[in-house]
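For this depiction, one protein chain was excluded, whereas all remaining protein chains were kept in their positions.
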Amino acid sequence: MAKKVLMKGNEAIAEAAIASGCLHFFGYPITPQTEISEYLAKRMPKVGGLCLQAESEVAAINMTMGAAAAGSRVMTSSSSPGISLKSEGISYIAGCDLPCLIVNVQRGGPGLGGIQPSQSDYYQATRGVGHGDMRLLVLAPSSVQEMASLTAEALDLADIYRMPAMLLADGALGQMMEPVDFSAFPKREVPEKTWATNGMGGKRKKNVVNSLFIDPNELENSVVERYKRYAEIEKNEVKYEEFMTDDADIVIVAFGITARICKSAILAAREAGIKVGLLRPITLWPFPKTQIASLAEKTKAFISVEMSMGQMVDDVRLAVNGRCPVHFYGRTGGIIPSVEEVTAEIKKLAESL
Amino acid sequence: MAKKVLMKGNEAIAEAAIASGCLHFFGYPITPQTEISEYLAKRMPKVGGLCLQAESEVAAINMTMGAAAAGSRVMTSSSSPGISLKSEGISYIAGCDLPCLIVNVQRGGPGLGGIQPSQSDYYQATRGVGHGDMRLLVLAPSSVQEMASLTAEALDLADIYRMPAMLLADGALGQMMEPVDFSAFPKREVPEKTWATNGMGGKRKKNVVNSLFIDPNELENSVVERYKRYAEIEKNEVKYEEFMTDDADIVIVAFGITARICKSAILAAREAGIKVGLLRPITLWPFPKTQIASLAEKTKAFISVEMSMGQMVDDVRLAVNGRCPVHFYGRTGGIIPSVEEVTAEIKKLAESL
Amino acid sequence: MAKKVLMKGNEAIAEAAIASGCLHFFGYPITPQTEISEYLAKRMPKVGGLCLQAESEVAAINMTMGAAAAGSRVMTSSSSPGISLKSEGISYIAGCDLPCLIVNVQRGGPGLGGIQPSQSDYYQATRGVGHGDMRLLVLAPSSVQEMASLTAEALDLADIYRMPAMLLADGALGQMMEPVDFSAFPKREVPEKTWATNGMGGKRKKNVVNSLFIDPNELENSVVERYKRYAEIEKNEVKYEEFMTDDADIVIVAFGITARICKSAILAAREAGIKVGLLRPITLWPFPKTQIASLAEKTKAFISVEMSMGQMVDDVRLAVNGRCPVHFYGRTGGIIPSVEEVTAEIKKLAESL
Partner (left out) sequence: MAKKVLMKGNEAIAEAAIASGCLHFFGYPITPQTEISEYLAKRMPKVGGLCLQAESEVAAINMTMGAAAAGSRVMTSSSSPGISLKSEGISYIAGCDLPCLIVNVQRGGPGLGGIQPSQSDYYQATRGVGHGDMRLLVLAPSSVQEMASLTAEALDLADIYRMPAMLLADGALGQMMEPVDFSAFPKREVPEKTWATNGMGGKRKKNVVNSLFIDPNELENSVVERYKRYAEIEKNEVKYEEFMTDDADIVIVAFGITARICKSAILAAREAGIKVGLLRPITLWPFPKTQIASLAEKTKAFISVEMSMGQMVDDVRLAVNGRCPVHFYGRTGGIIPSVEEVTAEIKKLAESL
């Protein structure tokens, strides 16, 4: 029988990393994710791992790149402003085809913003975190259990596809306490890191990890090759949850903590006789666009509910592609939309249909 | 009569900045935009300005923020990896409602990538350069003349709307020499900077420049307020060029250097009897979505041609919203598509219609 | 008639620098010398100069080196811990034969120590501030007037002998207010900087500023050559003040603020019939060893009075070379010895003779 432990979301990430064999962590403190560092600072030495507080976020991401190049499972974590600081390094990691896990426990922005939860780094995570043609695997947990299981999954995916993965959480999930079952998540088979620059011991040719290609043909080839892998991922690794979508006239798209609020709002709206359901993307990249397109054939309208001024709604619109209207409802700056306001939004939309 | 000067694109940016009263520049060298720094290092002292090579890109953007806060017209420039390093600072500038100009003379990515021209920072410029809900004004020059005139325009827009603007150029435009007429661009009226933190002299209350709001309501209000300004910009400041779209069955959407190649391809395809035209966005944000939507009513297909793996194509699709098919053609890694290959792409599409 | 201005010692340094044509200043704030930066931040722009607050002391000294290499008169200032941070740069400046002025407004040490005045960086200033065989010109003001006039003198000496000079002041002198006559100090003739790396304009061979010599013979030659200049300085530039030494049985050696206290103590001791005088070194390097040696022929004992645990006393002993006893009296950690305790020390010594 599985043993459940009551933990904060931030701690669940940390413990899941260790449980998944990630024994290198490089961080720099920032609210609301500092518990990850704190937890690992205590735990890592006990399991023979390394938790290092770098002198800055820029240093932390470059140390992460170094450890990844040497073949270690490695994680870094920060919150919104710190992820911006890491963005050059993230692009380098992508350009070097290195696996690692970057945790973003989002807070309100832009700038210093606030310390309350937010989902306003969606654009950055899915499109622009770094310069150049590149993608991150982006996984969005919605419970403390998923903070753990998606950490494990992201580490596996990163290794399988040799690319950086991001766990896009938020301050509410980071601070929330729920029971976690560490036996519940299966491990995937990951390839051996024959490309790692971890010393040859005279046994093989020198490995090189590099993102610089002076010849543009070589650079283009390397990018095109990478996009073939991205296409594989879009085919094989999309994850989402559906809730009451079967008969839904209205489909809410929401991820993370927001999806939980939407479920309550859906139950309330159903009681009022409104047929509404939820599509919760678990992978934000690859985005569940095929499933949304298919729902668009039978539903009357979508609403993207986000803790931002509207970012994922672009991806919903791209998937729906004009088949039906796509609305948006959001709060920002650290405010979590209430069940009541989402229910009201559903009702308003239902009346207009 | 206007006097024209033969200049490199990078120099045109630099000279236009000075001509527009931008007397503060903070940079750090990176190919292919180093001529901007070099030019300003020589010219700024002669016009009473300041050109400072900072110790890093992170320092340069923070100095830019400081000068902006003090009410100076200020510019920084870099190329792709350097822009990633600046991204935390850019989000802070946006969050502080400060005007400044950030020049990105794009090179191939991700990572160190190459030193040849590219347009693969489109996503970053238009969506994810920094964390949080925020936008940049993004202007995309297509000639050395526009390197100058859009620099002037971007500085004015930044001041008018109190937000950072980006000139999104590329290495080809930066290195290309063409005649520039500095008398040709009109100056806009810009408001006085009554908010600047430049000393009170006992005459007014203390100004505060800040992006931190501990109370989430205050933070949300500040973001919502900012998005009202963004809506104004989307209404008033969209710029684009149309070329042979009147009767076009196929509309190419392309910006920057790529648009010039597309014009030649269009002329070639027209000779072959294909009705094809070009919509060239000059502002990438705000994106000319209304005009594209309106073209979508009468055209049969769009192709987004880009020097990337396909980024602006998302915005074209969002504007077209399913009204007709949207195709993509691109080269990446520093390779500029040739007139021949774009023409071939047009012909292939024309045959399939 | 000379016009006197009432100023703080720190301000007198700053104003004297400008009056002496030093238009470049690079600093970083630290108590008790921050007024120098503050004053120059306001004044420099008005006289066409540059006052830059660097990102750290290490940056400030390297900017100082750069400005010096380009032929500018340049000054940096700090207090004790900040001078330690600058020590690599100071050694580089010495090894490159570059002139500049480094101001040390000493506070108590070691470590963070305190913010009260001290003279405990004497060893560092005269012997070990940087690695390698090298010297600094070290001038020790004893009044606000000298804070100004020795700043001017140090800048001239640095230029004449192409080496870094240090003004070794302390927090008491920095904060003290006294009238200063800026017309009082003569300017020396300084050579043209034909070695400066300030652009050739096609008129001469490239100048090189360098401290790296891979061939040890070249390095030795460069050091030996420099020590010939040092020998010239020891012959020509020793400065000191004598006070009542003619008939003195006891000679106090003291510099800076301590020398002023010693004068009062001497007057008090003279009233008690004790023949005591003062030798005040104004240059700490070159040290007035010949004059002390000559006093040692006729006096019965020396006391070195310092605000430290005893550092200059080594130089006094080296000069006296066993001819008579050399005693020490000092306070440290920010405590200025009182007239009473110095008088008591004199009396105790007089009785033992």
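Here the chain labels run A, B and C in written order, and each chain numbers its own residues starting at 1.
Please note the rule applied: a contact is a pair of C-beta atoms (placed from the backbone, for glycine too) under 8 Å apart; a residue touches a chain by one contact, two chains touch by 3 or more.
A quick note: this is a predicted structure, and the numbers were derived from the prediction, not measured.
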Omitted chain's touching partners, listed by label: A, C
Sole contact to the chain not displayed, among C:G201, C:P216 or C:G273: C:P216
Residue of C:G9, C:G27, C:G49 or C:G109 touching the missing chain in the full complex: C:G109
Of C:A41, C:A70 or C:I335, the residue in touch with the unshown chain: C:I335
Identified contact with the non-displayed chain, of C:Q53, C:S84 or C:Q175: C:S84
Contact residue for the chain not shown (choose from C:Q33, C:T64 or C:Q124): C:Q124
Omitted-chain contact residue, chosen from C:M177, C:A272, C:L318 or C:L353: C:L318
Absent-chain interface as seen on chain C, which is shown: 58, 80-85, 87-88, 90-96, 106, 108-116, 118, 120-121, 123-134, 210-224, 227, 308-309, 311, 314, 317-318, 320-323, 331-335
Absent-chain interface as seen on chain A, which is shown: 52, 55, 59
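The criterion applied here is as follows: only the chains that are shown with their structure count from here on.
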Approximate Å spacing (C-alpha centroids) for the pair chain B, chain C: 53
Rounded Å distance between chain A and chain C, as computed from the means of their C-alpha atoms: 59
Sites on chain A at which at least two other chains make contact: none
